[in-house]
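The complex appears here minus one protein chain, its other protein chains still in place.
== chain A ==
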């Protein structure tokens, strides 16, 4: 699994859009969307929202957490508490997609870009310290809550390689007693 696949999965999240056209219900494999009525809010999967946006058929309503205050609060909780804070599913993927594709629909998008990056950095830093703590503790298992798909993808290969190696060495130490 890689970052692009995470993005692909994140595009199934439902977003609110304000279409500028009127149309009937559209039947899709993932479910029916619509009916669309100009300037009435409709809920569609992110991929469709981005598709319509690219064709200038709608305005995307950014999710309520994607605001300067919202992200700042998230960073605050993230840095003050030790466990990972609960963030919206596909946080990074969606924030990145929306800020890249429809920055005109998101207020303060430039400031948000920096904040989203800060948020990611603080979570990755936390993940790194807890990974090291876990490896050094010699525990067999650990539970990590509230990680998003992208973070898991990011850490998976190296964490797995490191824990496997620790396992081999520890098994060897047990046998050698």
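Basically, a contact is a pair of C-beta atoms (placed from the backbone, for glycine too) under 8 Å apart; a residue touches a chain by one contact, two chains touch by 3 or more; residues count from 1.
Criterion: contacts and distances are computed from a predicted model.
Chain not shown in the complex: UniProt lists it as "DNA replication complex GINS protein PSF3", one of "Ubiquinone biosynthesis O-methyltransferase, mitochondrial", "Exosome complex component RRP41", "beta-aspartyl-peptidase" or "DNA replication complex GINS protein PSF3". From the options A:42, A:60, A:75 or A:97, the residue with contact to the chain not on display is A:97.
Across A:103, A:122 or A:153, the residue that sits in touch with the chain not pictured is A:153. Residues of chain A in touch with the missing chain: 2-4, 7-8, 50-51, 54-55, 96-97, 100-101, 124, 128, 131-132, 135-136, 138, 150, 153-158, 161-162, 165-166, 168-170, 172-173, 175-177.
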